[in-house]
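Of the protein chains in this complex, all but one are displayed in their positions.
Then we have chain A:
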Amino acid sequence: MGYVELHDINKHFKKFHASKDINISIEKGKLVALLGPSGSGKTTILRMIAGLEQPDSGEILIDGKVVNNTPGSERGIGFVFQNYALFRYMTVYDNIAFGLRVKKIPEEEIRDRVRELLELINCEGLEKRFPSQLSGGQRQRVAFARALAPNPQILLLDEPFAAIDAKVRLELRTWLREMITKLNITSIFVTHDQDEAIEVADEIIVTNLGKVEQSGTPQELYKNPATPFVAQFIGHSVEVRNYEKFKHFNKQGENSIAYLRPEFVSIFKKGESVQFANSAEEAIVEDTIFRGSNIEIRVRIHGNLISAIRSINEPEIRVGELVDVFIYRLYVVDGENVVLATNDSITDEDVVI
């Protein structure tokens, strides 16, 4: 029995079917990501849990109790909005204290609690500032503190990192993950960024077109995509229609399509020791993209532009060079089935997934 459960939830916005038979179970203390492309219904799910939207049918349970008719403010929820929705005309202190004042907690207790939270978010000394006088990262932390102030059982975050620039985003991700682990609060966050979900979440719920496609740990989603959507959505997949032309891969079904991720491909310079020399494809490098921490190399094999990642510590590969390409595995989607196809020449070597 999960701490937060959704049973057969349906929700329409006028004619738009935003949530279709949603069934979710989230365990206490877990950090869960709702991941999906925009318009996939992930925010609607979050807002229904928060009581900001009412489902048309189905039940929402928190701690075993149906909360459909309980107002959001009595569900023990803290909510961090996408653009933080800090009260612009209140100081940081008043923002954090707001939820406590509404609950008519004595002002002394409020003072202690706000101080404690400011310390937690490393924003001591900022209590007199207005939100407009804070950096993006500070705003997010204040929004986090404000949501936590009344001691909620569940923390909901709507695209918590979307409004922050890339560098601070990485820092905040780590920070948020540590904070949530430390507080051991059941947390659900919405994101369209799979790297974010994979890095931060214990568990990911993938949504698409109003439905839940799959839920599981990041590893499970990577290893066993349950639906064609997950297979092509997770990882930076390339669609390959004629995968049977690749050495050591056999056609599975008549209309099957394969998805190939960069991490399933290795590219070697000619003459580099290749573990599976005979099974490698030869290809010409079409493009190389320096990514700072690594280099993406693109080659064309049997008409498919395939990407692979190469370490910056390895010898440089140039555009136009003839290289050996080894494909470890790919996902074959045959109708509604997804099968992981492994290169036949691999015999249970030590590979991570």
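Everything below uses one rule, namely that a contact is a pair of C-beta atoms (placed from the backbone, for glycine too) under 8 Å apart; a residue touches a chain by one contact, two chains touch by 3 or more; residues count from 1.
Keep this in mind: contacts and distances are computed from a predicted model.
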item	value
Name of the absent chain as recorded in UniProt (options "PilN domain-containing protein", "Sigma-70 family RNA polymerase sigma factor", "Sulfate transport system permease protein" or "ATP-binding cassette domain-containing protein")	"Sulfate transport system permease protein"
Chain not shown: contacting residue from A:Ser132, A:Asn255 or A:Asn278	A:Ser132
Which of A:Ile45, A:Ile77 or A:Leu117 contacts the chain that the document leaves out	A:Ile77
Omitted-chain contact residue, chosen from A:Ala85, A:Leu126, A:Val168 or A:Leu209	A:Ala85
Touch list for chain A against the chain that is not drawn	50-52, 72-74, 77-79, 81-83, 85-90, 98-99, 102-103, 130-132, 146, 150
